[in-house]
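Every protein chain of the complex appears in place save one, which is left out.
Up next is subunit A:
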C-alpha cells in the first residue's frame, strides 16, 4: 500500500524505463541497434568473471581454470552446508547486519529531519563533517576502536559490534536520507502542522510513507555494505561461533590447509545470496526505478 502511494506521487523524476521508451520513438533504429550491441559487449565483459564461480561451484574437481562441470554435482554445496561452515556464520551475519541496518536507519531518519526541514547555521558544518566521514577509511581507526572496546568491555560482543557497524554506515545513510527527504515537498507537512501535528508526527505519517522507495534504497545499500564488511567483525569479534559469513570465508582456508576451489566457489555463492535476493526483491518493488542516483545530486 505504502509503495503504491509513493509511486503515485507527482515526481519530477521519470523512471529510466519510461524515458527510454520515449527515446526509442525519437531515435532511429540504427542508433538503437548500435547502442544495444555496445551494451551487450560491456555486459559480456561483466559476465565473464562470474562464469568461473558458477562453473566451479558445481564441479567436483574445480581449479582456477574454467572447465564445464561434467557431471554437474552438488557435492561442493553438500560439503559446506553445515552449521559450522555456513548456517551459523550466515545467521550471525544476518543478526549483525540486520541489527546494524535497523539502528542506522533510525539514526539516519531522525538526523535527516532537522537537516532537511530547518535552516540553521550548523547544517552546513554538520553536513560537511558527514560527507568527510563517508570517505573515512575504517581501517584507519580500527586500532583505537579495538582499544575502546576492550576498555568498555564491548569486545567480542554482538551488541557492541552492531553499534560500531551502525556508526560506520551512518554518515552515508544520513547524507542519502537527507537528500531524499529534500525531495518531499514541505507544503504537505505545513498542512499537517496547521492541523496541529507535531514535527515527529509529520515525519511518521507524512514524510516516511512518501519516502519509502528512497528509504528502501538506503536500507539495501546499508545492508549490502555491512554484509560485505570483513574488517570490522574480524577485529571486534574473537569467538569463532560469533563470526559472520564475511569473516568465516577467510577462516575457510585455515581449516583445510589448501584451497578447495569448488567448495570456496559454492560458499561464495551461498554467501552472496542474501545480498542478491534482497536487492532483487527491492528492485522489483521499486519498479526498476533506481531512485538512488537522485539522492546523490549534491
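In this text, a contact is a pair of C-beta atoms (placed from the backbone, for glycine too) under 8 Å apart; a residue touches a chain by one contact, two chains touch by 3 or more; residues count from 1.
As a working rule, contacts and distances are computed from a predicted model.
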Omitted chain (choose from "L-lactate dehydrogenase complex protein LldG", "Putative RDD family membrane protein YckC", "Protein-arginine rhamnosyltransferase" or "Sugar ABC transporter permease") - UniProt protein name: "Sugar ABC transporter permease"
Contacting the left-out chain in the complete assembly, out of A:83, A:110 or A:188: A:110
Among A:74, A:132 or A:205, residue touching the chain not depicted: A:132
Interface residues of subunit A (partner: the chain not displayed): 12-17, 19-24, 26-27, 31-32, 35-36, 38-40, 42-43, 46-53, 56, 63-66, 103, 106-108, 110-111, 113-115, 118, 120, 122, 126, 128, 131-141, 143-145, 147-148, 163-164, 166-168, 170-171, 174, 199-200, 224, 227-231, 246, 249-250, 261, 264-265, 268, 271-272, 275-276, 279, 283, 288, 290-294, 296-298
